[in-house]
Structure formats: structure tokens, C-alpha cells
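Heads up: the structure comes next, in C-alpha cells.
Apart from one protein chain that is not included, each protein chain of the complex appears where it belongs.
For chain A:
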């Protein structure tokens, strides 16, 4: 196993840093973070250089002997997460209870795909929890509707400049902050070097562009009869936009102008020639070449992981945690399957996500944010703000924002990179460098209330309409653009 293309990553990072800085900063956020310095080398240089005492820091926000009650829903671990993360979640709540023994905590974990539905339903009946941790695209929707309290890092003892500006954008609505980022990540690209070699490709050279992905996928399928690229196009699953948007942005397209400097989210670009070209690439792989899993329309990433481990998928966009998930799955395999899985892990390579035809590289700037609700929408009509701030402080602390993102993400609080656990993490989590090197290319989802519907329903619908032949590529893109127009104007079904 090796981390690949780091040199090239740094070179490209320098070229795009100006654009990236503009994408990751915002004028409303005071001092900005210089993202260009966040190279893997920089991360290594600061890891383990500072110590933080979480109990002491949060004790100054909410006294440790505070008596109160807290209800809390959060996007927790799911079937696609590694076991390591489950342990950290367990440790977190045990530690919180030990630190704040007089806060009666009722927490509830929900999966990525269920949380929004349940939270929306509860809010309609004024039966929400006192606080919630949501996926990054959810915050603006609820802030714009008045469900959330204003909440900034300063409210719990941290500084705004200690968080990625791009992440802070996702909690801003009309110039005010309504949450704090807990973790942020960018994905990378993984491939199976052994399959590449058997298919006649250079095993150490990943596809440089999305056009290469299409060509490689076809070559792998034609030569070996297995899927080349792990396409994901399921509806109502967060995995789909996380895997298609990098392709869309890479080709120069977008839903709006979200991948550009200072996006305004006014003009709809889903039907632009660039966007259609990105959709055409998926069509070529699924329909023309039949070089991706046929099950892509019902698959999510958790379905592709075992296929990759079984050597049936050669490459895919991958979450940083996928390596650990593969190890977990391998440990559960027996006999010949275990050996086969180990061989795949040994041949696993991580690289940067391919670029579009003009060298544009992009990835979703993902993560989660933590929020406190307004009392009128909470079950019982009251929010214990002190207890809630204790939890917010705890989760967004350098220690726990790092530990809760140990295998799958990066700490929302940038001071987490300076802790001893980051140093330990760099030594134990393979390929962390590659995902960190993708940070400069991160594009936040549009900060609009309608974004969850656009990303979870309209984008997958567009893909499915084109890939099933229900519509042509042109028609599917135009139809999706029309739907975005309707949803943003409040018209149509």
C-alpha cells in the first residue's frame, strides 16, 4: 500500500490554491483560514504540538457540576462506518457523562438517510430534541425556517477562525451563524492496482481525468468482465451527490455557480453543456459501455464497499474511512474469502479525484454541524441552554472533534490537528494524507434551504432518468434544471 501522487498533489494544490482560498473563505467570517498551507506536510508538522484539556475548557462554559437535562439527536455511525468509529462514539458519551454527571442526557443516533426525515417530522409537531447534529447540507434549511438558535464558536469558548471558513458558510443564514462544524472531510479516489495490471493498465497510475475514468472503466470491463468504476446513483441517499458532484464540477458544470469564486446561486447551470457532458460520462459508462455495476441505481456506497473488497469493482470515489471499513470486512471474512480480501487491501491505492478536461479538480466539502433548537420547536417547550452548550463545547473541542472523526473525517475544530491523537492517527490511518491533500479542492454545497432536495432527489433523479433511458441526456439535464428552478421559486410539484 502506498500513498500515491502526493508530489503531484502539492503541485496542483499550489496552482489552484488561489481559487480554493476563495471557495473556502467568506467575508462575513472575520479572519479566514489560509487553506493553501494545509498540505499533508503542514498537517504532520503541527500534529502533537499542543495539549488541550476538554473538561477545563468546557467547564468555563458550563460548570462541571451543572444539573440539567438534554435531549440530543445526531447523525451517528451506520453500516458503512468502521468499528473504530463505533468505539469512539461510545467513549464520547461515557466521557461526557463522567464529566457532567448531573446532566441527564437522552441521546439518539440516526443514520444519514433517516435523520432529515425524522427531524423534519418532529419539528412539524414541535417535538424536536433540544439539539441536533446534522449533515452539512441540512443546517441552512432549518436556520432559514427559524428552527435553530443563533450559535457561533464564541458561544462555547472557541474562535470562529478555528473552523474551516467553507464549513462555517454552511451554518450561516443572512449573516448570522446557527451552528458549529463538528467535522469536515473531502473524499479521494481509490483503485485496485492488481485489477489495473491484469486489465493492461499501469497499476500505479490512476486515471488523471474523468474521461480517463470512462476509458479505464471500459478497458477493465472489456478485458476482465468486472465493473470498472463504482458508480452510485441511488435516490434519497447522500452517497450519490458526494460521488456525482465532483464529476459535475470537474467538467465545469454545477447546479448553480457553486464551484466558482463568490457564488451567487442565481443562475441554474445544470443544463449547461459542461453539466451535460458530465452526465454523458455517466451515461457512457452505464449504458454505452456497461462498464459499471448494473446495480448502481439501487446501490449506495455501503453496497459498493464489499464489491470492491471482493475484487469486483476496480475504482471508486472513496471516503477516508473506507480503508478501515475494508479492514473490518476482511476481518469478518473466512477461509479463501479472507485471503482474497487481504489481497485487495494490499493492492488498494489512494489518489486524488480525477480532473475535468481542462484540469479542474473538485470534491464535495463534506461534514456535519451541531445546532441548538429554539424552545418552541422542542418537545416540552424548553431548551436547557447550559446543558446544550456543554455538549456543543464537548463535541467541537479539539480533542473530541478529532476523535469523533478519527477514521472517517477531519476535525471541525482546526486545533484538533495539533493534538497528540492527530499524530497517532497519522501513524495508524492509511491514506489520510491523500484525503487531506484534497481539502484545497473542496467545494461546499450551495448554502440554500432547498439544497437537500436538490442533492438528494433532483440530482439522483437526473442520473436515473438518463441511465435508464427514460430520458435522453439532454432531456434529463433540462428536466433537472427545470425542477431546480421550480424548487427555488416555490413552484411546481
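The rule we apply is simple: a contact is a pair of C-beta atoms (placed from the backbone, for glycine too) under 8 Å apart; a residue touches a chain by one contact, two chains touch by 3 or more; residues count from 1.
The rule we apply is simple: contacts and distances are computed from a predicted model.
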{"item": "\"Multiple sugar transport system permease protein\", \"Phosphoribosylformylglycinamidine synthase subunit PurS\", \"Rubsico expression protein CbbX\" or \"NADH-quinone oxidoreductase subunit L\" - which is the UniProt name of the missing chain", "value": "\"Multiple sugar transport system permease protein\""}
{"item": "Candidates A:111, A:144 or A:386 - the one touching the absent chain", "value": "A:144"}
{"item": "Which of A:117, A:339, A:427 or A:474 contacts the chain that the document leaves out", "value": "A:117"}
{"item": "Chain A residues that touch the omitted chain in the full complex", "value": "117, 120-121, 124, 144-147, 227, 233-237, 293-298, 307, 312, 449-450, 453, 456-457, 460-461, 464-465, 467-471, 487, 490, 493"}
